[in-house]
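Every protein chain except one is present and positioned as in the full complex.
After this line comes chain A, so read on.
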């Protein structure tokens, strides 16, 4: 049966084994969604801890295939959250090191690894997938891939976690989905008991999601945004600082050079927006990738992928920020300029 899965894309009914394995989720999102998941092909680029979490959740959901792409090797830092790579795999390719455990999660999903650099992947590579999820890339690279994906009609999600802080940006182009609008109706109003009935009306909606350039064009220091920044906390500002660091230094802040990098981060912050609400304490929590935060962001991103694939429920539009101090997760709508 596992072998059959390759060609089962068009199979209409789920097998008995699938019905059993996916029972608890079919009860949530329905058979139709499960069938759609079964045909989905997903690319996860960047097998850091966050990549591992997303991979785990996507594989468990029962998609058709997942490709793990990464040209980097496993480092000790990965052991803070990358549970798919065993310890013995230190210094070997991260995607390949993750294969065995990834496959064990769900034998019904086709899982493969690719160790070529993301940079060298051209248009036709991305065209194989329904959803492309990239983490750990620079803005420049993310923009390139987003452009390719938009040309091809492939849904694109950029995401990252630094320490306990994380975000994702969803570039879904024009996306159609169905959501149930539920209304309460009083059907009987007898003596003491009011009887209610809920009527749910599946409603189709079409929403346009701007490209990644909308985020690159976004100016967090714009006065019109400052008030919001105050209300929601410094997340968006922190994201800008961290991405600037990555662009400038061609790497992320490292715990190995903790104090020095904190100094650099403070510099970027103050240059971007002096006297902001982004305190030093928040900067102290952005090293490596911390497991529970990665679990939250990885869970959210995977759920977005599932929403996209099943066309059920609205994907958040379009910038998600996880604030580790409060554990708030919120969405900013970043519009194209």
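We adopt the following convention: contacts are C-beta pairs under 8 Å (C-beta built on N, C-alpha and C of every residue); 3 or more make two chains touch, one makes a residue touch a chain; residues count from 1.
Note that in this section contacts and distances are computed from a predicted model.
Missing from the rendering is one chain, named in UniProt as "SUMO-activating enzyme subunit 2" (options: "Ribosomal protein S8", "SUMO-activating enzyme subunit 2", "Ribosome biogenesis regulatory protein" or "DNA polymerase epsilon subunit 3"). When the whole complex is considered, the residue among A:151, A:197 or A:270 that touches the unshown chain is A:197. From the options A:64, A:164, A:240 or A:276, the residue with contact to the unseen chain in the full assembly is A:164.
When the whole complex is considered, the residue among A:268, A:290 or A:308 that touches the unshown chain is A:290.
Considering the complete assembly, chain A touches the hidden chain via residues 16, 19-25, 27-31, 49, 53, 56-57, 60-62, 73, 75-77, 79-81, 83, 86-87, 90-91, 104-107, 163-164, 179-184, 194-198, 200, 202, 231, 254-260, 284-285, 287-288, 290-296, 298-300, 302-303, 306, 312-314, 316, 322, 324-333.
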